[in-house]
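A single protein chain has been removed from this complex, and every other one stays in its place.
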Amino acid sequence: MANSSATAHTGNHYLNHSKGLMSWLTTLDHKRIGVMYLFSVLTFFLMGGVFALLIRMELFKWGGHNLLEANTYNKLFTYHGAIMVFLVVIPSIPAALGNFILPLMLGAKDVAFPRLNLASYYIFMTGACFAVLALFMRGADTGWTFYTPYSIRTNTTVILVLFGAFIAGFSSILTGLNFIVTIHKLRAPGLTWDRLPLFCWALYATSIIQVLATPVLAITLALLCMERIFQIGIFDPKLGGDPVLFQHFFWFYSHPAVYIMILPAMGVISEVIPVFSRKPIFGYKAIAYSSFGIALIAFIVWGHHMFVSGQSEFANFIFSLLTMFVAVPTGVKTFSWLATMYRGSLHFNAPMLYALGFLELFTIGGLTGIFLATLAIDVHLTDTYFVVAHFHYVMVGGTLMGLMAGLHYWFPKMVGKMYPEKPALIAFWLIMIGFNITFFPQFILGAQGMPRRYWSYLPEFTLLNRISTVGSWLIGIGFFYTAHYLAKAMRKGEKAVANPWNALTLEWQTSSPPPHENFIETPVVTSWPYEYLPENTTMPVNA
Amino acid sequence: MFNQAFAGTTPLQGSDIAVQWDSLYNFLVWLSIFFFVLVVGGMIYFVFAYRHHPGKKTQYITGSHFLEAIWIAVPTLLLLGIFTWGYSVYHSMTQAPSDAYEIRAIGKQWLWTFQYDNGRTTVGEAYVPLNRPVKLIMTSEDVLHSFFIPNFRIKQDVVPGMYSSVWFTATVPGKHQVFCAEYCGTSHSGMLAKIIALNDEQWEAWNNHKKLGAIPEAGSDFSSSSSDLSASRVVAQVSLAEQGRAVYETKGCLACHSVDGTQKVGPTHKGLFGSSVEMADGKVLIADENYIRTHIENPQKNTVKGFNPVMPTFKGLINETEMNALIAYIKSLK
Partner (left out) sequence: MSIEETTVHHHAHHFASADDEFEAAKQGMWIFLVTEVLMFGGLFVAYAIFRGLYPEMFHAAHQHLAVNMGATNTVVLITSSLTMALAVSSTQKGKRDHAIIYLVLTLLAACCFLVIKYFEYTHKFHDGLLPGGLFTNTELKDPKSPLFFSLYFMMTGLHGIHVLIGMGVITWILRRTVRHEFSPGYYTPVELVGFYWHFVDLVWIYLFPLLYLVG
């Protein structure tokens, strides 16, 4: 599709362009910033993951008092949620992979505002430091949703976590702003809107949500901070305020945030499936537009988190109806991916495995979403383990599978080495099986009535909880193993060629790893990025 | 067969609504299985049918407006149908009949109190008539709670500063579990209660302050549940301490106190009786009958050193028989 500039590989690339810690900490190179995000996000993922394992350990036996005390347990699930949502899942694909890949995919030298990009990273880390600092003080025990008035009354250091999330939010806003302008202004010659790779479309839709929704979260968290410092009373029923108003404000951001998490993963899957099926993507326009359909609906369905909060029946009617329509664009994407595989020539390298895993888990996550969108059904299921299982299928099954697919897909580009295929296969099955063992029983637990955020539970829920805990160990082993083989591959992996997957998007038309300014000469685009002809079914890496 | 396939995954059907709810739930499960098999089954078929081998060619397909129209139109219609069904069941959940028996419920960290029109008050258990609509009018004294009865498939948040309500018609006699479903702090998972659905005879007896026999868990075999006795209203076949244990559990003491030596929000009761206890202001008291009684009825007066004065008063909520049984039970915790 482009004038290849991969030929002039001189051995000089972004990793050895300049040396030393300071050259990384002060870099304006989007690739290095992406790598720094990736390592930070993975560190927080380790933290959040360990918390999750501790939570599951406590739930191995009914009645509490197994490993943790109630207050410790409450802090751990708060931290698990807050870290995973604000510091892992939201920034994982856009800020880490997106930062690295987006300019390369566009044929640009960098993002539009490189200094702002570095500033966003430091803002993110500052927010993260505040949140983590609270851990060493009195912690926070409100749940990641910070519902009032409990979050006003608790004597834990919830204010630091609020402040951390507030600051990290600005990083999200500025990254979104940067990406929108980059996509508008820095596309290579010939890269028209109808040739834009679907990952870029997905990041574009995501950025719009980040820019429009995050400021509302910022002001909400700021109000809650003021509530704790000056007792302003906006959300405090004792002072005439309205605690349910907080939920409206919170979900006005946090529902779109769910799509900030899932849309980029969908973008990754839309790249991986055609490449490994050696076939054009099915329904390019439908997939691109459905991202915007999802982004639009994202802003008008927040009330579906509040069907039993006491909002009016009419509001519930509207929110339930609108929520149903989320399933339509989501279904369009799912069926299009499936149709892309039809009559393809399928290669099962790790990225494709994770894409298939995504399809399986996301289908379950999506279908159970319909249960929760249905008014009467939600009344029984909301705030139970059914909801916990549902959003883990979407966020872990969706976003993390997307992240793993993208990480393996672009690993050769990022570090110039291949990951080993066999360990990746083993880790994939560990994570997949472990995930289903952990979370599928939670659907049944929820339907049976076990509420979420329970430190101790009744004896009849023991068996399913135990199965779930055992599953969590498999996931843990799978991820630790992945960290191990990827770390090893970084040092000793086989050298990667410029385009190991024989893919058509621009990031593969430059050397691996790319040179300091991405391309030796500006690429010129002459066709769309999914032009896989019937004979073009081989990949260098599998040859 | 289709309607019973997932019965094991849902609780007992304890109300009219639960029956309607289960039909819709079963339909959604079957529908999900259909789409799961369609997508993941299709995917697995493709994985085997179209795997790469040297020399393989693909077919150049970029889309089909016909297929797209189908997979937009069919789900849209299905979803509208599901929405309508879901809303109609929900609507009947919200419309309490005007002749419903009203009970007022108060949530506070971490117990439920129920007040009846006849002036009675119960903690941790709500007595309701069988086969008659009952409406709970609820509020909270502190933070958000949520009143959740799995057997009836209903749930409603309880918000400080406002009243919310929930209604049901219990169709199965016995005790139905109640959970707090909105996170409310340390003992959120200990904030339990029971709805006790009484038949006409028992309801009559309860309203006339007569003793009730053993009330079993809803759905369990009546004869095998004779050990599960309802606190004060028990015919004295078991020891006073055993009766006290039932009071201890139903009044929610376990949310904050333990009987095995672990410290929760409040001090443990193991080995309490007869010991010397230091108060927050430094004075030392001997834990005797009077000590326990004053700490139940007026807990703010003397707080045990190292604990916060957060316990609510139970004055008027525990009658004399119950108090005697309770003290006997705490005395038995060596």
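Per-chain numbering from 1; labels A and B assigned in written order.
Going forward, contacts are C-beta pairs under 8 Å (C-beta built on N, C-alpha and C of every residue); 3 or more make two chains touch, one makes a residue touch a chain.
Treat the numbers as computed from the prediction; the structure is a model and nothing was measured.
Chemist: With touch as defined up top, name the shown chains that contact the chain not shown.
Modeler: Within the full complex, the chain left out of view touches A.
Chemist: Based on the whole complex, identify which of A:L53, A:V132, A:L212 or A:I318 touches the chain you can't see.
Modeler: A:L212
Chemist: Check the options A:A119, A:L245 or A:I318 and report the residue that touches the missing chain.
Modeler: Within the whole complex, the residue contacting the unshown chain is A:L245.
Chemist: Which listed residue, A:L67, A:M226, A:V470 or A:V541, touches the chain dropped from view?
Modeler: Of the listed residues, the one touching the omitted chain is A:M226.
Chemist: Among A:L67, A:A119 or A:L177, exactly one should touch the missing chain; which is it?
Modeler: Final answer for the missing-chain contact: A:L177.
Chemist: By the contact definition given up top, give the residues of subunit A that touch the hidden chain.
Modeler: Subunit A touches the missing chain through residues 108-110, 112-114, 116, 173, 177-178, 180-181, 184-186, 211-216, 218-220, 222-223, 226-227, 230-234, 236, 239-242, 245, 249, 517.
The rule is simple: only the chains that are shown with their structure count from here on.
Chemist: With chain centres taken as the means of their Cα atoms, state the distance from subunit A to subunit B in Å.
Modeler: About 34 Å, centre to centre.
Chemist: Applying the document's contact rule, which stretches of subunit A touch subunit B when the two form their complex?
Modeler: Subunit A reaches subunit B through residues 64-65, 70-71, 74, 141-143, 147, 149-150, 153-154, 237-238, 243-244, 277-286, 308-310, 313, 316-317, 320-321, 324-325, 327-328, 331-332, 334-336, 338-339, 341-348, 356, 359-360, 363-364, 367-368, 370-371, 373-380, 382-384, 443-444, 447-449, 451-458, 530, 532-535, 537-538, 542.
Chemist: Looking at the complex, which residues from subunit B come into contact with subunit A?
Modeler: 6, 9-11, 20-21, 24-25, 28, 31-32, 35-36, 39-40, 42-43, 46-47, 50-54, 56-64, 67-68, 71-72, 75-76, 79-80, 82-83, 85-91, 93-94, 142-144, 146, 148, 150-151, 153-157, 159-162, 164, 177, 179-190, 262, 264
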